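Can you keep this structure in mind? I'll have questions shortly.
Not every chain of the complex is shown here; the ones you see sit where they belong.
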Amino acid sequence: MLSFVNDYSEGAHPAVLDAFVRTNLQQEPGYGDDAFCASAREKIRAACADPSADVFFLAGGTQTNQVVIDTMLAPYEGVVACETGHVSVHEAGAIEYTGHKVLTVPQHEGKMDAGELDAYVSTFFADENHDHMVFPGLVYISHPTEYGTLYTLQELKALREACDRHGLKLYLDGARLGYGLVAPGNDVTLADVARLTDAFYIGGTKVGALIGEAVVFPRRGMPAHFVTMVKQHGALLAKGRVLGIQFDVLFTDNLYTRIARNAITCADVLRAAFKEKGYRFLVENTTNQVLVVLDNERYESLRKVVATSYWERVDDTHTAVRFATSWATRMEDVEALVKLL
Amino acid sequence: MLSFVNDYSEGAHPAVLDAFVRTNLQQEPGYGDDAFCASAREKIRAACADPSADVFFLAGGTQTNQVVIDTMLAPYEGVVACETGHVSVHEAGAIEYTGHKVLTVPQHEGKMDAGELDAYVSTFFADENHDHMVFPGLVYISHPTEYGTLYTLQELKALREACDRHGLKLYLDGARLGYGLVAPGNDVTLADVARLTDAFYIGGTKVGALIGEAVVFPRRGMPAHFVTMVKQHGALLAKGRVLGIQFDVLFTDNLYTRIARNAITCADVLRAAFKEKGYRFLVENTTNQVLVVLDNERYESLRKVVATSYWERVDDTHTAVRFATSWATRMEDVEALVKLL
């Protein structure tokens, strides 16, 4: 059976496993004070062109969103996200669990519009009762979005400006950042992200790591006593080295973006095939998630031979389905799928 | 200056103050174990036609929503409310503070549609990823709603049925329940509310009490160790008698609904006057909140002589404003306002 079910179906890029084997018996301090984390931090700072950035490694995406958002918000503040944002829908209430509301604004193919954000916040502060409401404190965007779409540099700048106008922070969820950085037409660099946000994470789980995400707080922006709060959230790994080693490898010789390209190449072939066969896309994008609308009968027959991800109900007779590629996708599997269509 | 700013601008109905004075030096146990609370509970049970109902007294509306919703939900559940529900917007994130998400459905003049609720919950359970999402556990409605509108008995039954179909609980916020019970055309009794919900509260703060709300859990439905959880929320009054005395008075000889009528009478006069003068209503209703759309200039001039509540921005040149009446509103003030229009 073929599988395009997601971009975390396999283990890690072989170079990552090699590094585990190679360094296995080297003794290192715990909790991220090891030499691998130190080295990885330096490489990430360089890649972000921000020598003053704080870098912290966490295990997974929802955990990262939860810890970063909770520690960056004041108690009376909430996070503004698209109604389709991962934090809004697919984290089982992890943000609310920390006591903060997710305030939603409309989405456009998964993206937030700077004008709509500005209007939302302006309306909030103009409301004479806003002291009885949750203050917007931080804006959450994902890049690529949950729909695989990308912000342009212009759009990102506009969001930054809207945030600055109202004193809000900007946080970017980069679970699939690698696939965005190498997507055709993308004009946003890692340095742009570092320059324009107050915090973001470079996703490892979906881009070559076994597990792990690298949180970056540009311009020494990490909240005070962050390590204690990470521990308090149950998110501090004793063996921080496990995360450090992986990012050290991924940020050596641009491995992170080099391996991301495979996902795009495979997705492009798939997109072309779907287009040729007349399939409809739920949303068009240039990254590694191909979102296709299938009639339910086709979905039922296809899922017997190809594993995909249920995306959403479109109408009574149609379902949107995701075909995800990754650094590990084999072109022969893509071709086998194309034949099946 | 005239004031129609809200329905909690005055103190308490004189009979309530009389009772305070009369019982002042009677010694009673604390924390709701006093004779007044016991008597009030009995009277409320009788009024609800449910001799097995648990009744608990709390100080305010947001507190009541917070404590009741938090203690009725499982940790993985959220509360479903209209996007205009008080818990969704105007409680400063009090529900999220307790770790629970407010899941929103559309509103129709402040009301939830049973069909839309059913569709929302059905879609949730049909979603193959719903284990990664917040489970709907309890439905929150207000009656009268934030827009002063009322559910019909038929609509309430339909909501109950939708809840039963999916194993959800139903909770009714009755901050202004008194004004709903006596509104023209209302066909929902207190006994109906008790029969059709799993919990509700009878609002005192806005209907004759100094402060206080009476939470009713029909059919012995109060969560186990409720008093300890109320204390844990900081919501247990040492002098529970203060709440008991008031509800004992309000539920003697139907004082609660008798005094509510004044608000309706006054609001009716006001509504007629607005209609006659050609004003537009934001929403039409039959209870004590008159929601009028004013052009901004009119709003600015009017607010110099009449205190009202800012409601919401309608468009660039119009604002919705609330004129609230209550048990304490004097007809002479209503007439003075009518003259001003």
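Going in written order, the chains are labelled A and B, and every chain counts its residues from 1.
Going forward, contacts are C-beta pairs under 8 Å (C-beta built on N, C-alpha and C of every residue); 3 or more make two chains touch, one makes a residue touch a chain.
These numbers were taken from a predicted model, which means no experiment stands behind them.
> Once every copy is counted, not just the 2 shown, what does the total come to?
The whole assembly in this structure file has 4 copies of the sequence.
In the analysis below, only the chains that are shown with their structure count from here on.
> How big is the gap, in whole Å, between where the Cα atoms of chain A centre and where those of chain B centre?
41
> Can you tell me which positions in chain A touch chain B when the two form their complex?
76, 78, 89-93, 96-102, 123, 126-129, 131-134, 310, 312-313
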